[in-house]
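Only one protein chain is missing from this complex, and each of the others stays in its spot.
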Amino acid sequence: MSQDKHSLAGGTNYQVVGTRPPRHDAPDKLTGRALFGPDTKLPGMLYGKMVRSPHAHAHIRSIDTRRAASFPGVYAVVTAQDFRWNEDPGAKLDESAINFAYLQENMLAREKVLYVGHPVAAVAASSNHVAEEAAELVDVQYDVLPAVTDVGAAMRPDAPLLHEHLITQSLSKPGQRPSNVASHFQHVKGDPSQGFAQAEVIVEHEFTTSTVHQGYIEPQACTAWWGLDGNLKVWTTTQGAFGMRDQLAKLLHHPMSSILVIPTEVGGAFGGKLPIFIFLEAVAALLSRKANRPVKMIMTRAEVFLATNPTSGAYLKAKMGATREGRITAVQAELYFEAGAYPSASVIGYFGFAMGFMFAPYDLPHGQIDAYDVVVNKPRTAAYRAPGVTQVNFPAEQLIDELAVKLGMDPIAFRLKNVVHQGSELIDGTSHGSIGAEEVLRAAQSSGHYGSPLQGPHHGRGVAQGYWGNWGAHSSCAISVNGDGTVSLVSGSIDLSGTRTTVAMQAAEVLGLSLERIKSSVGDTDSIGYTEMSGGSRTTFATGIAAITAAQDVVSQMRGRAALLWGVEVQDVSFDQGIFTTHRGGGRQMTFAEVAERLAETGGPVTGRANVDPQGWGGAFGTHIVDVQVDPETGKVDILRYSVVQDVGKAVHPSYVEGQMQGGAVQGIGWALYEGYQYNARGDMLNPGFLDYKIPTALDVPMIETIMVEVPGPNHPFGVRGVGEIPIVPPPAALANAIYRATGVRVTDLPMTPVRILEAMGVI
Amino acid sequence: MRAFEYLAPTTIGEAVAALAGKGDGGRFLAGGTDLIVQLRCGVLDVGLVVDVKKIPELNVIAFRPAEGLTIGAAVPCHRIAEHADVARVYPGLVDAVALIGGTAIQGRATLGGNLCNAAPSGDSIPAMIVLEATCTIAGPAGLRTVTVERFCTGPGKTLLNPGELLVSVHLPPPMANSGACYLRFIPRHEMDIAVVGVGASVVLNADRAVIEAARLALGAVGPTPLYAEAAGAALKGKTPSEESFAEAARLAQKAARPITDLRGTEAQRRHLVGVLTRRVLRGAVERAKGGAADVR
Amino acid sequence: MSAKTRVNAKINGEQVEFLCEPRQSLLECLRDILGLTGSKEGCNDGNCGACSVLLNGRVVNSCLVLGVEVQGQEVITVEGLADWRGLHPLQQAFLDHAALQCGYCIPGILIASKALLDRETNPSEERIRTWLAGNLCRCTGYDKIVRAVQDAAARLKQARREVNS
Partner (left out) sequence: MAVVWIPSMMRDLTGGKERVHVPGATVGEVIDALEAAYPGAKERLVVQGRLASGIMATVDGKRALRGLEQQVSVESIVRFLPIMAGG
């Protein structure tokens, strides 16, 4: 095998990895041929539509579906009665703890509705318009209850309870009294009171962040077709086809082998289309079974905002102390996350991320973090790119900046003085592996941007950095060799942003083939082995390892075929850059294609396979630098210059790594300046559309400069690290720090809108 | 969205006849950028939609130096903004028209629609008020004319009677040494609804040292776009200066009746009326002096 | 279901005829009746631009046009950009600059960009950003999109120069 690994051992001498070839799926996506979730069309297809609650909190007194069912063009109506209920609270999917009863109730409410938009029934009809009209004919009677839409209100002793039997889950002595606090976790490192006693400067603030949405442009959409043979096919836009299949099996009490999930192209996801929470697929399946026709369901944009899974708003208290010399002595934080309608943190795991990564860039002797998951009358919250971490980075990096100001230190120099290295112990007791924290800070410090002067009045420059741990997990890949020397690669990873290509590039490197000779596809759940959802910045890392391993399997089998053709022992055949060589018989060579051409006479087809569960992946650091101009009369922020500096491990396709850095930064800018759910006292969301839920336009941002720092990630042959999530983490704090330096005021609430900036400045 | 019938008449008479007696059961369709959204989200429910884009009088855009500018109610914004005479003679109108939606909306949305939609934040309306625009309205009884400042009567409400059709908007020719300007404040840099909008027009004396007349109008700070008559009148006879602008701004703030909603707070809006009034006056005076206004 | 209307229009250079209800948008007609699913629905209220098409050469949101309104008109969708010779220079520039991630907004952005480059040969960065402000992209941060449009402008200019010389 050592010969097979030759091309990996070269370190930087790669033929394919690190180049910028065209993407496999780009022509289809540029010409309108790519099929996304809403694009499925089947014979006899019906259109499904949810009936949704107009109330934020209510008991369902009755549901009368008779008028809707008899409306011309209606084929099926379903309610919660059509589900077989799961009472199992503890099942685990992927690595999350799924409560299937909550999952089902969130798809079709049983006794109570818990947010505006909560589905209570669904209809399937001959057209979208007919389904919409019929949905209005479902008569639901409610007893309206008072609603709570923020953690402060939800935690008051007299707050209305969303779940009458919810006892706070924690590792302390179990409480008895139900409340809206679903769980509480705590980390303590060292002795925080001693740490604060050693501090000579202490800074402390309260912060809030708004509920924000992933804002993918493609709404949730799926088509289900339940055949009379019991086979259910589901076309859907999801981050994980296998997770979706397994969820459906559990929800519908149906064998996994009888469910085929065919993933469509995905029009943006960012954690919002994880199969952990599903909204339509099981309902479409129930409608399809009842109607005996395929049923397509597409959400409207308002439905996407009201009733999918935005990410948590938070109320945060944070405190940090340091010595005059600039050593941080202690941190303390309380994090209150909005769960939405059902307990959420334990499912998505953002407690672990938020608590673990809030102060992860810093070597801290003492610290304490408490995190709370609080249910409120809003849609259930879930992951959004580095879930939980952007919210907590906002306070952490503002406190760092404030300490730097108070200590008279350069903000990067102050961070360098406290930066973590391999082996540094985090507040949760775990330790950093191989990381590029210092390298990233130094690259930021010596960047052209950081060295450039600021131009004028009301300008300010902010810096922030953050950490995301990345992920590994299960992946499968199969590579079949074709008779002309091309290969067909199938993996189970949903391609959100070009991973078909970055995965294939790693196989190409091993096979010594140019990328054009690899056809790379995403398999459905019948055509490839189990593969974890595309999330956690895992795909290019873990599915890349699967592709490398499958390619090595191909090479190993092909060496055997070459040996057979030459009549030599397999160990006498080596392989390098697409050429098989033997020194026997005076030395002979065959290309990959020449051996491929002769598979039929040497034992038949060759398929390389891999099922992997790689461990020990490396986390990612990023430092962002931003220059702003703040209009002192209106509070409007203009971003003049923005740079992202990031440890990317090894950039397999640098253009798409840059794309992740740029796209993540702009999402973070939206979170910082524009985006947030707004509610009235009744619990109605006031801005469920792109007009008033404001994501950045092309005109709101400058070019995003990128500096890729390549500190090889551990446990990957090319040193790949996840790159997708960390870029969203630093922008809110970086912008807050820039606004502070432009105006002299700290804005501690997200989004940092013009009105909040004017208020902080005392102008209004 | 309920089913409806669609008609596309080619004369004003046919259009008016089509909606006669329909009450609230029918609507005229021009660019559709507000109407189709309202039908789709159920704010409006009508049985008949009458497309007026095929009626010649509603597609006119004509400028005559002696008579002024006539813009048919179905002329899309991009035709107005790209019209050389309009850009030269009425830059204050173009300021506003070019702000209505992004590029694709500009391709459909009309000045007439912006007016008939009667949103308190409708960008073109303060700009038309300060330019003393008038509307020509067709109804079963024939044509009538009203000023734009009287046209809107409440959020989404106009003085159009059921079945009446806005045919065109007319702007008088600008006076010598006059200039106009419109500015709005939005959180992003495009695509938003105005938090506050302010339009101004000024007429300077022959040596361009004294303001002879001024008009100010405010958007998104009342149930309709507001004509801030006193604020404009206070500038009469004054030298264009930061002091006189500040006084006008104070009066404009007094005229504003802002509320707090999801797009802004009452205090923010009142404050912005002051800021924007000063800025549009600078822009309008700059234009009256023959300069190019950099109003951002 | 209400009565359907017959509509004749020129779509991507071909004369087509279809039946639709007045309440069906042009976007619905393109996608559900004519099978042209390249134009995407992102918001259905004119705020995302994913459904952008050219109507008589002008970029519009096809979700805000009724199907019946295109009687006798000319429509170009993303499917009409490339021909048998290959990708349109804009599409090629987007491919070369990695200016797409998920690709969902791209049909609308290509159409809007085409409308810009059809009328302006050398738009500035600010002009491109302003023109595309109604086309939301959540993946790319716009950087590579703007660069691709700038590069496509240069390529088209070069192509015109070659034709003229």
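Quick notes on this structure:
We call the chains A, B and C, going by the order they appear; numbering starts again at 1 in every chain.
The rule is simple: a residue touches a chain if its C-beta (ideal position, glycine included) is under 8 Å from a C-beta of that chain, and two chains touch if they have at least 3 such contacts.
Just so it is clear, the structure is predicted and the values come from calculations on it, not from any experiment.
Within the whole complex, touches from the chain that is not shown fall on A. When the omitted chain is restored, the residue from A:L30, A:V181, A:I348 or A:A610 that touches it is A:I348. Screening A:A284, A:L316, A:L364 or A:A383 against the full complex identifies A:A383 as the residue touching the chain left out. Listed residues A:G215, A:G340, A:G356 or A:P411: the one in touch with the omitted chain is A:G356.
From the set A:T19, A:Q186, A:N231 or A:S258, the residue in touch with the chain omitted from the display is A:Q186, counting the whole complex. In the complete complex, the residue from A:Q141, A:Q422, A:S452 or A:Q615 that touches the missing chain is A:Q615.
In the full complex, chain A touches the omitted chain through residues 89-90, 94-97, 99, 169-174, 183-188, 271, 274, 276, 345-349, 351-353, 355-356, 368, 371, 383, 385-387, 428-431, 468-469, 471, 533, 535-537, 615, 725.
To be clear about the criterion, only the chains that are shown with their structure count from here on.
Taken as a contact graph, the chains are fully connected, with every chain touching every other chain. Of all chains, the one whose mean C-alpha position sits at the greatest distance from that of chain A is B.
Looking at which of B-C and A-C shares more C-beta pairs in contact, the answer is the pair A-C. Inter-chain centre distance (chain A to chain B, centres taken as mean C-alpha positions): 44 Å. Chain C has its Cα centroid 29 Å from the Cα centroid of chain A.
In chain C, the residues that touch at least two other chains are 1, 21, 23, 44-45, 47, 130, 132-135.
Residues of chain A in contact with at least two other chains: 129, 691, 697, 699. Within the complex, the chain A residues that touch chain B are 129, 132-133, 302, 633-634, 636, 673-674, 678, 686-687, 691-692, 694, 696-697, 699-700, 753-755, 758, 763-764. Residues of chain B touching chain C in their complex: 1-6, 8, 29, 31-33, 36-37, 39-41, 49, 51, 53, 76, 78, 101-105, 107-108, 189-191. The touching residues of chain A, counted against chain C in their complex, run 20, 22-23, 25-27, 29-36, 38-39, 41, 72-73, 126-130, 214-219, 265-270, 298, 300-301, 496-498, 653, 655-656, 658-659, 662-667, 689-691, 695, 697-699, 701, 703-704.
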